[in-house]
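For reference, the structure is listed below as structure tokens.
All protein chains but one are shown at their positions in the complex.
Read from first to last, the chains carry the letters A, B and C; within each, the first residue is number 1.
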Amino acid sequence: MTAMTAGELQEFLANAFSTPPPFLIEEVGDWGARLRLPTSALIERPGGTVSGPNLMSLADSAAWLAILAQIGPVALAVTTSLHIDFLRKPVMVADVLADGILLKLGKRLAVVDVAMRSEGSEELVAKAQVTYSIPPR
Amino acid sequence: MTAMTAGELQEFLANAFSTPPPFLIEEVGDWGARLRLPTSALIERPGGTVSGPNLMSLADSAAWLAILAQIGPVALAVTTSLHIDFLRKPVMVADVLADGILLKLGKRLAVVDVAMRSEGSEELVAKAQVTYSIPPR
Amino acid sequence: MTAMTAGELQEFLANAFSTPPPFLIEEVGDWGARLRLPTSALIERPGGTVSGPNLMSLADSAAWLAILAQIGPVALAVTTSLHIDFLRKPVMVADVLADGILLKLGKRLAVVDVAMRSEGSEELVAKAQVTYSIPPR
Partner (left out) sequence: MTAMTAGELQEFLANAFSTPPPFLIEEVGDWGARLRLPTSALIERPGGTVSGPNLMSLADSAAWLAILAQIGPVALAVTTSLHIDFLRKPVMVADVLADGILLKLGKRLAVVDVAMRSEGSEELVAKAQVTYSIPPR
């Protein structure tokens, strides 16, 4: 069982930030969290494509929410490092799904693997490994 | 001598995108490019702080412009990987300066080291290594 | 079908290097390659533990062999970047298994995800993302 459900996390984000996040929290579990970045979020930006910064930001959020789902919203976790490989251009007509899978949830550090793909495709558009520092509880 | 000056690059960006970039191109040279992210760009976002995604996007831009300054705007260079370590919280009252230094400009790949710090401080807030793929010319 | 079987790759390594590699090639497929690092290889070194450099070298080899299995031994592929997160101390009494999974096999670049764990355990000891440059064929 996770400390927070997908719905609770989505509500937490809505209250914590004045601007709503561009993604939806699709699912959370002991394994981590899945986010959905709708194509509508992409069409708004010039060029109308999923840019590298969009995907880096999505990877960072997927890692953060995979951790918060386990430890709750109290802890102030901060990114210490992020590595991302860009693999293919995303298909524009489909949402991007990001699966943040917990590789380690230690007392001080958490490491999350994030796989991103266009919905309906098995091929990854990008792959990240993200480390968060977890403050003493 | 670089293929494009800081002014030419800034004009190229203004014409290529409908939204102006959040940064200024401060300086370019054979060594790479320096970008400035004004505090005004940061105050606009909720929380008013320099977030991880801001810095990742800045690192990616500094690497891209360090390369374009050498090879001109014709080539369609794309990020293949980005690694970033977050080191310290940026000082809010100061602009962030990003120095993109070319480590390698090969026929197929370019690698750029990006050091980011608050103006007036010598301590880095973040450090990145970014790889771009350069298409056949 | 792969260009080379596990046996052919093992023979290729035996002929190409005067010192045999410390690992065995357990399995290859369209998905990539699995290597096994026997505990005997580890006991030989001072301290008798699986060190970081052992795991980095294993990750690099798993990526390389996942690629060679697809394109054959002709091509001279070279590592362009490697990122590794160390997650847990390996259990000493068990072999380490490294699964190199091809994320992308392009004309110029290949990216391989490498998951390493002690045999009999599901928890990863380390996780890497490795990029190889593939010369024009």
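In this section, a residue touches a chain if its C-beta (ideal position, glycine included) is under 8 Å from a C-beta of that chain, and two chains touch if they have at least 3 such contacts.
Nothing here was measured: the structure is a model prediction, and the numbers come from that model.
Asks: Can you tell me which of C:A3, C:L24 or C:L82 touches the chain that was removed from the display?
Replies: Here the residue in touch with the unshown chain is C:L82.
Asks: With respect to the chain omitted from the figure, which of B:A6, B:I25 or B:V111 is a touching residue?
Replies: B:V111
Asks: Mind pulling the chain C residues that touch the left-out chain?
Replies: Per the touch rule, chain C residues meeting the hidden chain are 17-19, 45-47, 52-53, 56-57, 60, 78-86.
Asks: Considering the whole complex, not just the chains shown, which residues of chain B touch the missing one?
Replies: Residue positions of chain B that touch the missing chain: 83, 85, 87-88, 103-104, 111, 113, 124, 127, 129, 131.
Asks: Take the complete complex as the reference. Which residues in chain A touch the chain that isn't displayed?
Replies: 80-81, 83, 108-109, 131, 133
Simple rule for what comes next: only the chains that are shown with their structure count from here on.
Asks: Where the CA atoms of chain A average out and where those of chain B average out, how many Å apart are those spots?
Replies: 24
Asks: Between chain B and chain C, what is the gap in Å from one C-alpha centre to the other?
Replies: That gives a centre separation of 34 Å.
Asks: Which chain B residues touch at least two other chains?
Replies: 80-81, 83
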